[in-house]
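Note that one protein chain of the assembly has been removed; the remaining protein chains are unaltered in position.
Naming follows writing order (A and B), and every chain is counted from residue 1.
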Amino acid sequence: MQIQYIFELIGTLAFAISGAMAGDERQKHDWFGITFIAFITAIGGGTLRDLFLNSYPLVWFNDMNIIYTIFLGILLPGLFYKYFVKLRTTLMLFDTLGIALFTIVGLEKAQSLGANDFISVVMGMFTAVMGGVIRDTMINKTPTIFVEEIYATACIIGGITYLILDDLGIDRNINFIISGSLIAVIRIIAVKFNLSLPKFYK
Amino acid sequence: MQIQYIFELIGTLAFAISGAMAGDERQKHDWFGITFIAFITAIGGGTLRDLFLNSYPLVWFNDMNIIYTIFLGILLPGLFYKYFVKLRTTLMLFDTLGIALFTIVGLEKAQSLGANDFISVVMGMFTAVMGGVIRDTMINKTPTIFVEEIYATACIIGGITYLILDDLGIDRNINFIISGSLIAVIRIIAVKFNLSLPKFYK
Partner (left out) sequence: MQIQYIFELIGTLAFAISGAMAGDERQKHDWFGITFIAFITAIGGGTLRDLFLNSYPLVWFNDMNIIYTIFLGILLPGLFYKYFVKLRTTLMLFDTLGIALFTIVGLEKAQSLGANDFISVVMGMFTAVMGGVIRDTMINKTPTIFVEEIYATACIIGGITYLILDDLGIDRNINFIISGSLIAVIRIIAVKFNLSLPKFYK
């Protein structure tokens, strides 16, 4: 439990950083805009999951640690901007860390609320990608899930892997690390080698 | 009850087909993108209705038939693509079948949960059109409800007709077919003759 909570905070930090920097990329956002976008990126997916699962109160309503973590994620790239931008792939790496952790966090929460396997995997993927989807839709960008072809797919593969290993009796914390790492590795390989899924209709 | 469930599955199939083909029209979606769009088209409106009415669990969370039906709706145009595309109006016809069935399904569900007449008609229209609205907003298209002028209006007329006939004591299943057909006929006539509503402010 403790470890999973730490994973959730790290995922939140990663998404807040990626959200704040994504907002900045567009160059036109003031501090409110940046803050708003960082929040949506970090909590949008989990909020949607909780609405769908009727799980109240929403995580960020009663846990100020989540809020502080998001503000930290907004401040960090402001303070160390040069270092964050120099690494060309920084934004992608933080986003990858975010989706890897949030997929498993979301899946486990859905399971604990009694969702079946299919819904749990979908809710894991939702937790990971929907914050970014809502953000992109709001700033009129095409959501990453439609542009980077192996993105949500990595979350789904990681989610299914987690369920299979769970059935095999693997310890939950170890399983979290294995399945989460798988998601990150799949996405990084896909981005590096520019892999894509086949078109469905020819 | 049984008959209405079948209507719901047919509506889901129609929307999944129309969603999958709408995704494909844009040419840039891979199989994940197509699947995602088909799902949103088929369940977006009903999900929004259930969130608004506090009706849990969401329909698709506990009923795998809905899920299988959507996957069938994605597969069919893939397998018989030539036949689906040849008919120029195919996409419109499936979408029309979807809004006709979902308007009444949504209205009845809202009524059964104690909503008043106004809200029931609005929820019927929402169930029918909001899946498409969410989909179009996400892929940065102008939602059909703003482009095709007699679209949501057909749903509203059909919904009001259903309520009137229900007050007159018409059997629910017969009423379903009458009011649903009315929606389909209004829309098909509007598209065929390019009818539009008057502008409000001159």
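Everything below uses one rule, namely that a contact is a pair of C-beta atoms (placed from the backbone, for glycine too) under 8 Å apart; a residue touches a chain by one contact, two chains touch by 3 or more.
Keep in mind the model is a prediction, meaning the values are calculated, not measured.
Only one of A:10, A:139, A:170 or A:188 touches the absent chain when the whole complex is considered: A:139. Of the candidate positions B:2, B:54 or B:194, contact with the hidden chain is made by B:54. Interface with the hidden chain, as seen from chain A, comprises residues 24, 28-34, 36, 47, 51, 56-58, 61-62, 64, 67, 74, 77-78, 81, 137-140.
Residues of chain B in contact with the chain left out of this view: 51-52, 54, 115-116, 118-119, 133, 137, 140, 142-143, 145-146, 149, 152-153, 196-202.
Methods note: only the chains that are shown with their structure count from here on.
For the pair chain A and chain B, the distance between C-alpha centroids works out to 31 Å.
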